[in-house]
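The other protein chains are all here in position, but one chain of the complex has been omitted.
Labels for the chains are A and B, by order of writing; each one numbers its residues from 1.
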Amino acid sequence: MPLWFIRGLRRGVVTTRYPARPDASATALPTPPAFRPGKLTRELADRMISVCPGPALSRADGNLIFDAGACTACGRCALAAPDAVTPTGEFELATTDRAALVKMIPILGEER
Amino acid sequence: MNPGPDETATATRLRAQIAAQFGRSLHIRTLDTGSCAVCEQEIRLLSAPHYDLHRLGFFFTPAPRHADLLLVTGPMVRAFTLAARKAYEAMPGPKVVVATGACALGGVYRPDPFVHGTVDAVLPVDVWIPGCPPSPLALLNGLGVAVGRLAEKTPGLTFIAGGDRS
Partner (left out) sequence: MTAVEPRATGRTRDQLVSSLAGLGSLHAERRGVVTVRIPAEALEPATHAAAGNPGVRLADMFAEGSQEASPQAAGATADSDATVLRLVWAHEADEPGYIITETEIEDEHYPPLSDIAPAAFVEECEIYEQFGIRPAGGKPLNRVMLPPHNGIELPTLGHRPGEPPAEVHAPHVVGGQAFEFPFGPVRQVGVESLYYGLVTSGEEVVDLYLFTWHKHRGVEWRLRGKTMHEAIRLAERTEGLSAVATGWAFAAAAEAAAGVAPPAAAARTRAVALELERLYNHAAATAALCQATGLSVGQSAAEIALERLLRVNAATFGHRYLFGVIEPGGVSRAPDAEALRRELPGAYGELLRATDALLRTNSFVDRLEACGVLTAEQASRLGLVGPVARATGLATDARRAPVAAGGPYTEIPVNIVTAQSGDVFARFQVMLGEAAESVRLVMEFLGGGTAAACNLVPPRASTGLGWAESPRGEVLAWVALDEDGRVTRARLRPGSVRNWRGFDDACRSQNVFTDIPIIEASFWLTAAGMAR
């Protein structure tokens, strides 16, 4: 047991200060996408919808509908439309309102 | 029957009181409704040295009678429905249900004969935590939101680049 005690002391504290302070390891986490309305054409929207493995992306009334709750951050939409997509870097997504996770992004040149 | 103004005020006060209590000492029970096992690994790491949920007044408990919060993973496999309801009902109120991970939020499995597809098809969910899996940091954020210690960011996020956030 002294073996463990000494090793433990020598190892020091690794505990994060989160949420009081930000944690640097968060920058390496996969996060949901943000979309650029200025680049988001109907064609790119449809391409992203077809490569999304889940129900996170759909289209209605001239908007791309993004369900951040259904998103697995797989990155396929970013690969399919790199100009229109950028990572948010957001991992603090917890909410008491499920509907708040569903966002509308206007599609370029579409009637709404 | 809608609550009158007095009842609503009481409920609000009670809710604040409960959040204050839970915020200081919260006991968490976990429930797997059909996950791929990775969400469970991230949940286990909450008690690991890097994250140490105890420093925030959060504790795990295997006893439903002792639990305040039910942390639920998985797409609610239909064959599990009865077990899920029993686990929920075994917890005395007040209690909070947190659906965690893309499966629990409807992102991986659509509703079909095997699965409900979302946890809220069977249990009343109070907090949703996205991610596949949600990292321990995201889980800590979710638990903080569940007890009212952390403000939610999601309503303010647009997921539009060059917009209000990111």
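Methods note: a residue touches a chain if its C-beta (ideal position, glycine included) is under 8 Å from a C-beta of that chain, and two chains touch if they have at least 3 such contacts.
What you see is a predicted model, and the numbers here were worked out from it, not measured in a lab.
Visitor: Using the definition of touch stated at the top, determine which of B:L56, B:V115, B:A146 or B:I160 touches the missing chain.
Guide: B:V115
Visitor: Return the single residue from B:I18, B:C36, B:A121 or B:L150 that touches the missing chain.
Guide: That would be B:C36, which touches the missing chain.
Visitor: Go through chain B and note every residue touching the omitted chain.
Guide: 28-45, 47-50, 60-62, 74-75, 77-80, 82-83, 86-87, 103, 108-109, 112-115, 132-133, 135
Visitor: Name, in rising order, the residues on chain A that touch the hidden chain in the full complex.
Guide: So the residues of chain A touching the unseen chain are 3-5, 7-8, 11, 14, 25, 28-30, 51, 53-54, 72, 74-75, 79.
What we mean here is this: only the chains that are shown with their structure count from here on.
Visitor: Under the stated contact criterion, what part of chain B meets chain A in this complex?
Guide: Residue list for chain B touching chain A: 49-52, 55, 102, 105-108, 110, 120, 125-132, 134-135, 137-138, 140-142, 144-146, 149-150, 152-155, 157-163, 165-166.
Visitor: Under the definition above, what is the set of chain A residues touching chain B in their complex?
Guide: It comes out as residues 14-16, 18-19, 23, 25-26, 29, 32-38, 54-56, 66-74, 85-86, 88-98, 100-101, 103, 105.
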